[in-house]
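The complex is shown incomplete by one protein chain, all other protein chains being positioned as in the whole.
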Amino acid sequence: MTDIAIDHVPGKRSIPFVQEGLGALTIIALGAVGCFLFPDDLALLTRLIGISFLVLSLDLVTGYCGIATLGHAAQFGVAAYAVGIACVRGVTDPVALLAIGIVAGTLMGLISGALIARFRGLPQLVLSIAVGQLVAALANKLQWLTGGSDGLSGILPGKVFGIYSFDMYSRTAFLFSLATLVVVFVALSRFVRSPFGLLCRGIKDDDLRAKMIGVAVYPRLVIMYGVAGAVAGVGGALTAISTGVVGLDSVGFERSAEVLVMLVLGGAGHLWGALAGALIFQIFEHIVSAANPFHWMTLVGLLLILIVVFAPRGLIEPVLMLVRRRAGKGRPS
Amino acid sequence: MTDLLEARSISRAFGGLHVTDKVSFTLRPGDRVALIGPNGAGKTTLVNLITGDIAPSSGQFLMGGEDITGESIPARVQRGLVRTFQTTRLFQNLTVADNVALAIMQRRRITRRFFSGATERPDVRAEWSSLLARLGLARLAYRKVSELAYGQQRLIELAIGIALKPKVLLLDEPAAGVPRDEAPRILDAINQLSADIAVLMIEHDMDLVFKFATRVLVLAAGRLIFEGSPKDVTADHEVRRAYLGSYADARRAP
Partner (left out) sequence: MRTALNIATDTLAYGMVLFIISIGLSIMMGLMRVVNLAHGAFAMIGGYLASYAIRDLHVHYSLAILIAVVGTIIVSIPFELLLYRRIYRKSDPLIQVLMTIGITFFIIGVVNFVFGPSLKTIPLPALLSGPLDIGFRSVPTHRLFVIACGVATALALWLLIEKTEFGIKLRASVDHSGMADALGIRTEIIYAVTFALAIGLGAFGGVVGAEILPIEPFYALRYMVTFLVVVSVGGAGSIMGALSASLLLGLADTTGKYLAPEFGEFFFYLTVIVIVFLFPHGLFGRSHA
């Protein structure tokens, strides 16, 4: 390599697309394990994947841009309602519905971003809550459109690519969701390592510094919010398609708070952290909450306190350290 | 030849206190100007005013004859007005390479790309690696900034400034906190800058000022009390009274 002679910076050896490939394979493997562990409950796994999109989306704004938000379910919920409404009114092609979800989520993301990214700290947090609650109030009151507190039901999507119909065992829904997750995750793992992704991490670290290298911070954050909205929109669309109903819980404050907990549990600022948090939280919720919802709350509360005190970077951090150390052995220091 | 930067009677008051009082100066291509003055003279405030971090109460800034007084910080940076910070402000959780690469990519307008590579793009990499090598930072390229010593961080601060290819570079005490044996690297790096840009440096170390500056501005209590060559500055009565007195005091302190 000639560059060693020029600059003495050791090259970073990386084979193109190997990270993306490994990511895709890991998710497929996890999906297979899920099938094996919960063969009769693919509906649960499908729901779990749907929420994972929302956690990934939140990771983009909280983990990569440092925006504290407690209203992130708005993007998810708006997309879910948009898909539900479109489906009830006759658009039944699942891929078209997915596209509708993405568009709705992106729009909602851009609107939220325009409002929320203006400020930092407390005003930002409160605006995020207010935007989320505003959407929730609208979903509740526009009964003719959303079904209000009864929820929107009767969402019957058609066949995927005209071939695979949604069965009662959720097989199609599960595979469709898993395949979408693989695509989105691969795209995101490239996205967060792009110049734009790197810039967002810079903004998170120090926004004045970012301005001082000539970055107009606010528009970048709004764009990031748009991307996050699209990802959340995918989740909302898949959830609406696979469950056939959209309820107020999909836009609620509890949902927003819950996904924030999932993200921090796994580790904000890593896509794998977001995914791990979503998986671990929801599987435990499924097991414990079924027994007693209040025990579940006690447990989550305790866990959250412990995480914040002892492992503020989430459960993924020790794993990543291990990976880095092993990778570091091969590199000349 | 047009002025790169012109300050016209800039004033700024904080609650009745004039921290900057009718300051005017110009920076032309090739200028190497030292801005000195006793502590509390308002040097950093002046830099903050120039970059747009704070707005002047009255007065104007012009770049290349255009009024930039109302422009945002990023807009000024895009015009080539770049600063370094007195206390380092870096992207602490990113690597050294990422820090410099971000500046390079921002300058070249590729930070809007969503799917291409970032720091390891061959063209970007070539630039940051040679810049880091020049500042003796090559072996730290993949270290996180927060893990580095303060003196090393100062050099990265300078590297980011250089990477933005400024027309006007404002250096706020670039050598403060840098170990003695590393300090010459800073001067070398500044000397290697393109001859047609203007550099304004706030500095306390008079040795460095004499080595660097072709012109000296002295600020005391928010007012510009002297403008001239480095060899005249020590002879000037006004400066002696306002500045060297406290400078001497500062040196006597342990």
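In this document, chain identifiers A and B correspond to the written order of the chains, with residue numbering beginning at 1 in each.
Here is the rule we use: contacts are C-beta pairs under 8 Å (C-beta built on N, C-alpha and C of every residue); 3 or more make two chains touch, one makes a residue touch a chain.
Just so you know, these numbers come straight off a predicted model, no measurement behind them.
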Contacts of the hidden chain among displayed chains: A
Option from A:V33, A:L156 or A:L302 whose C-beta touches the chain left out: A:L302
Which residue of A:A137, A:L156, A:V183 or A:I287 touches the chain not shown here: A:A137
Residue ranges of chain A at the interface with the undisplayed chain: 62, 66, 68, 70, 115, 118-119, 121-127, 129-131, 133-134, 136-138, 140-141, 253-254, 257, 260-261, 264, 294-305, 307-309, 312
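Assume only the chains that are shown with their structure count from here on.
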Residues of chain A touching chain B in the complex: 3, 6-10, 12, 14, 187, 190-191, 193-199, 201-202, 204-206, 208-217, 227
Chain A partner contacts - residues on chain B that touch it in the complex: 51, 53, 72-75, 77-78, 82-83, 85, 89-94, 97-99, 101-103, 105-107, 110-120, 125-126, 129-130, 132-133, 138-139, 141-142, 160, 164
